[in-house]
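A single protein chain has been omitted from the complex, and every remaining protein chain is retained in its original position.
For chain A:
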Amino acid sequence: MAREASTIKTRNRLNRGDGGWAYAFIAVALVVYAMFTAYPVISAFIISFQNYQPLGSTYVGFENYENVFKSALFWKAMGNTVIYTLLTVPVALLLSFGVAILIMPLRKWMQTSFKAIYYLPAVASGVALSVVWLWIFDPMQGGILNQLLGAFGIPSQNWLGSSSTSMFSLVLMSWLSSHGTSIIIYVAALLGIDNSYYEAADIDGASFLQKMWHIVIPCLKPTTLFLLVTGVIGSFQVFQNAYLMTGGGPDHSTTMVGLLIFDTAFKYFEFGDAAAQSLVLALVIAIMAFVQFKFLGKDVEY
């Protein structure tokens, strides 16, 4: 007891006067945060109740929100976003989980090389990759994807130009883009599983699949939850690929909420509507993250 009290005292004495240093260390960070994050968030709330004009906005109550919910395009964009998320996030999780499992028995240098290879596309800019994919999806007979499918007797498709294939094209692009981050996180988690579990399972004569089912999958649940939640959040904000590849078309078949907000704000300059849309999106994302933690995270410890 006495010793504890004395250490606390020493610590207090040691820390005395450091508050000033601490505030000095965080000062720039706080100013940047206040100016470029906190203020814009508050401002977004205010703008969402206004008919924004650079000189003198007028208060319009909930009109912007009513516009959002009445707009058929907003619901279509939401639907597109949900479809895109359902088609990309689970596939990304499965692929990266599978690859991580396959990497495990290899030698260290091979593990590192494969991790580097799978991560590589993530360092290329989204604009550069979109330029490349645009040509892969070239609708002419000689387009790369059409050539490839032609070899299997499948007729040429107008990938990005037809509303029946445009969404699938974006999904395909996402499937074949970098899963490096998730793979690396899964490998780290797999390496973190204590060997004694496997040893106990070996003694009991468990097969590979039993070990997977009873050890690996439960142990990786927190990792999977983390990747799922971040994946869904990221997917709901998707903007760049849709903007650069299809511009949301044809016929709004690839207009996702992120792109719709961009168009509302910077194509039609309806800042009030855009702010309302973005806050609705933030709410949807928050609810989804909460639900995922609530229902899937029950027995997950952090």
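What we mean here is this: contacts are C-beta pairs under 8 Å (C-beta built on N, C-alpha and C of every residue); 3 or more make two chains touch, one makes a residue touch a chain; residues count from 1.
Throughout what follows, contacts and distances are computed from a predicted model.
K.L.:
Tell me the UniProt name of the left-out chain, picking from "Bacillithiol biosynthesis deacetylase BshB2", "Ferric reductase like transmembrane component", "Sugar ABC transporter permease" or "ATP synthase gamma chain".
P.N.:
Going by UniProt, the chain not displayed is called "Sugar ABC transporter permease".
K.L.:
Using the definition of touch stated at the top, determine which of A:37, A:58 or A:164 touches the missing chain.
P.N.:
If we include the chain that is not displayed, A:37 is the one touching it.
K.L.:
Touch as defined at the start, partner being the missing chain; which of A:102, A:154 or A:291 qualifies?
P.N.:
Missing-chain contact among the listed residues: A:102.
K.L.:
In the complete complex, the non-displayed chain touches which residues of chain A?
P.N.:
Residue positions of chain A that touch the missing chain: 10-11, 14-15, 18-19, 21-23, 25-26, 28-30, 32-33, 35-41, 43-44, 47, 52, 54, 95, 99, 101-106, 110, 112, 114-121, 123-129, 131-136, 138, 142-144, 147, 176-181, 184-185, 188, 190, 193, 195, 198-199, 202, 208, 211-212, 215-216, 226, 230, 233, 236-237, 239-240, 244, 257-258, 261-262, 265-266, 271, 274-275, 277-279, 281-282, 285-286, 289, 302.
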